[in-house]
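All protein chains of the complex are present and in place, except for one that has been dropped.
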Amino acid sequence: MIHSTITGIERVSPTTVSIRFPWEAAVLPGQFIMVWIPGLGEIPISLSHIGDIKGITIKSFGPTSEALTKMKEGDRIFFRGPYGRPFTQVKGKILVVGGGSGMAGLLPLINSDTVGVVSARTKDELLFVDRFLEGNVIKVTDDGSAGIKGIAVDGLKGLDLQKFTKMYICGPELMLRSVYRYIREIDVDAEFSLERLMKCGIGVCDSCSIDGYQLCRDGPTFSKKQISGMHEFGAFKLTESGKRIALPK
Amino acid sequence: MIHSTITGIERVSPTTVSIRFPWEAAVLPGQFIMVWIPGLGEIPISLSHIGDIKGITIKSFGPTSEALTKMKEGDRIFFRGPYGRPFTQVKGKILVVGGGSGMAGLLPLINSDTVGVVSARTKDELLFVDRFLEGNVIKVTDDGSAGIKGIAVDGLKGLDLQKFTKMYICGPELMLRSVYRYIREIDVDAEFSLERLMKCGIGVCDSCSIDGYQLCRDGPTFSKKQISGMHEFGAFKLTESGKRIALPK
Amino acid sequence: MSLLKTEVAGIYFENPLILASGILDENGYTMKKILQEGAAGVVTKSIGTVERTGYRPPIVAEVTGGLLNAVGLPNPGIDSFGEEIKVALEAGKPVIGSIFGGGVQEFVDLAIKMEGYGANAIELNLSCPHVKGVGSEVGSDPALVTDIVTEIKKRVKIPVFAKLSPNVTDMLEIAIAAEAADALVMINTVRGLAIDVYARKPVLSNTYGGLSGKAIKNIGLRYVYEVKMETGKEIIGVGGIENAEDAIEYIMAGSSAVQLGTVLYKKGRQAFAEISSGITQFMKSEGFGSIKEMVGAALP
Partner (left out) sequence: MSLLKTEVAGIYFENPLILASGILDENGYTMKKILQEGAAGVVTKSIGTVERTGYRPPIVAEVTGGLLNAVGLPNPGIDSFGEEIKVALEAGKPVIGSIFGGGVQEFVDLAIKMEGYGANAIELNLSCPHVKGVGSEVGSDPALVTDIVTEIKKRVKIPVFAKLSPNVTDMLEIAIAAEAADALVMINTVRGLAIDVYARKPVLSNTYGGLSGKAIKNIGLRYVYEVKMETGKEIIGVGGIENAEDAIEYIMAGSSAVQLGTVLYKKGRQAFAEISSGITQFMKSEGFGSIKEMVGAALP
């Protein structure tokens, strides 16, 4: 395991914090690490900051992520990585579409020209909307507490997507599916960062696989074209035991 | 194991042959390899040729060396290495003193300016005397069949050793001892290549050690100064079982 | 390709490389893809009677020379596994169903169901904890091994492979106990532990794990060689095979085919194609006309 000492903590929403720590490693946007809390667990987390002082942005979902959100400056953080195929970066205008904590992995892609569609359950959970220039961000909330009331894909409807050189989408699989279905017939290049159960992070356990591809190695980023050939995308997943279950239609 | 195919065999004395084989490795004068004959044994042999087509020169002493002298062009040769500390090379005039098969390891040091004292039991066993310019070589034989009748050290007596920038000596330990004793008080730099039982070649088995130094790692080459501090040099050795025996005085 | 063909217990494999149990073989689509990309066969994850979620991560630790894993035998339970076998079989190559249990009856029931799903052979994972013994494995009890193998052989028609654990004083004794098996698969992982000195704790949530990868290659070779020499049985070698030479070592030690596991973490799924082509090159340059000629070539 690699370890580092936390040099900064920033609360970015009521349930989400960014943790900063020095780590000299070349990391590209879209890559992730497996963060270990000794005695508790190990979970995959995208790098939200990829400079010399790296950063992760975690939302509390369960015991391990919750423990991470409670860490303090000076605490030691254990992890391994970086893992995964990074986003393919392009020149030109890009659109990022992030749902919930999915915005964390998109953060390193954002520059002053980037347009974003940021969705969350509620206003307080909209992440990193301040990173876009005024007018470059469309907010979407389930409860309508900010921006458009609806789901991520509703935020796309007012945009001329063909204007963008590339779209990058990150969030829960059902959100990815709805975005994919919406842009399927539109002539715009897109890359999706998928999220599935990840136990090993290094391509051996099969828990993260989708259509034979390992998210942790071949992904988590996949092109629109790759997604189009997948039977399991948005349709099936395997649980912790490996039991196949259908996703809600 | 490394393996190569023998491209040339040259008989250099009735009991000694040179075997040539291609091996792309950086080897310096004084280094050796452990040559393996599957099913038979493995023995240390100096590299007598260190260009792209490497070479070893073997005298038949026992089963493994004998099998080597019987190898043919096209046969496969197995070995590992290179091992050992090479000779320290210097600018200036050098003297090489080789006893029996000890000349093999000295061969890569010889240039047109080098002076040599070559000793052997008998005339036919004098190795590589043709590698020196006419007049640059002193022959010594036990039986007086060529050159001086006597032992290697007798060949030194007619030379002004202080003329040489460095002497390099290789041969059986008793010969090294007599040369060492002779030059001990003379102001000439010298390096000795020692020969002892070598089972592992990589510094773990202790069979080749002398005064705590491993011949296979710290040697086989040692400076006159290092030799001067050794209790065991020319005095004791351990047999195959590790039993300490005294060398003839 | 036909240079590489081999056979184990009458099953034809287009090359000697089979995916080892527990690595990328929980999801039918993954197995199918691996077969399409060059594996000659796959062994499924070991499947038991009831659903198990396995241990919580960390379930793997990257150690020098390999991996330490304690996955905890996660599996959906045999009754939910038919779909995965079905998808894997779409590749048209052998799918070997691995099963684990605590006693004879459990193994027999699992084997019958695997056969029913269309598996081409059964692999018995005998390394799971012994229900009777404390801490030891089913595979360290020769009498139990004999009972399991003999009973299953009576009840299923497809070949039965017994996978042996190296965590025993005398694997040969167990190999002999598994006499009735059509082939032996060796070796499973070697028990190990890794500590993070900065966390001052074992890394795996289960504390202990199984060591795999290059670190265990020479251990596996020893068992294959010894058991082949003493029993002459057909063997599938596994443990630390990371390149063509490793695979050939196992074949020359007496394996008719080999399995690849941990190498997938180093080289990805392309390990199969890469190692296949390395074996072909070796056979051509060394003048071997078939895998069969190489099997056991290093035996006395």
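Lettered A, B and C in written order, each chain numbered from 1.
Keep this in mind: contacts are C-beta pairs under 8 Å (C-beta built on N, C-alpha and C of every residue); 3 or more make two chains touch, one makes a residue touch a chain.
Keep in mind the model is a prediction, meaning the values are calculated, not measured.
Novice: Sort by label and list the shown chains the missing chain touches.
Specialist: B, C
Novice: Using the document's definition of touch, tell me which of C:A253, C:A271 or C:I291 contacts the absent chain.
Specialist: Final answer for the missing-chain contact: C:A253.
Novice: With respect to the chain omitted from the figure, which of B:R11, B:R76 or B:K225 is a touching residue?
Specialist: B:R76
Novice: Touching the left-out chain: which of C:A194, C:I236 or C:I291?
Specialist: Of the candidates C:A194, C:I236 or C:I291, C:A194 is in touch with the missing chain.
Novice: Which residues does chain C use to touch the chain missing from this display?
Specialist: 63-65, 68, 135-136, 140, 167-170, 190-195, 197-198, 200-202, 207-208, 211, 214-219, 221-222, 225-226, 245, 248-249, 252-253, 282, 286, 297-298
Novice: What does the interface between chain B and the hidden chain look like in terms of residue numbers?
Specialist: Residues in contact with the chain left out: 1, 3, 34, 36, 38-39, 41-43, 76, 78, 80, 199-207, 209-214, 217, 231-232, 238-244.
In this text, only the chains that are shown with their structure count from here on.
Novice: How would one label the connectivity among the chains shown: line, ring, star, complete, or other?
Specialist: Topology of touching chains reads as other, fitting no named class.
Novice: Need the most distant chain from chain B, centre defined as the mean of C-alpha atoms.
Specialist: Following the centroid criterion, the farthest chain would be A.
Novice: Taking the mean of all protein CA atoms as the centre, name the chain whose own CA mean is closest to it.
Specialist: Smallest centre-to-centre distance to the global C-alpha mean: chain C.
Novice: Distance from the CA centroid of chain A to that of chain B, rounded to the nearest Å?
Specialist: 66
Novice: Indicate the whole-number Å distance between the mean C-alpha point of chain A and the mean C-alpha point of chain C.
Specialist: Taking the mean C-alpha position of each chain, the two centres sit 36 Å apart.
Novice: Using CA atom averages as chain centres, what separation in Å is found between chain B and chain C?
Specialist: Each chain reduced to its C-alpha mean, chain B and chain C end up 51 Å apart.
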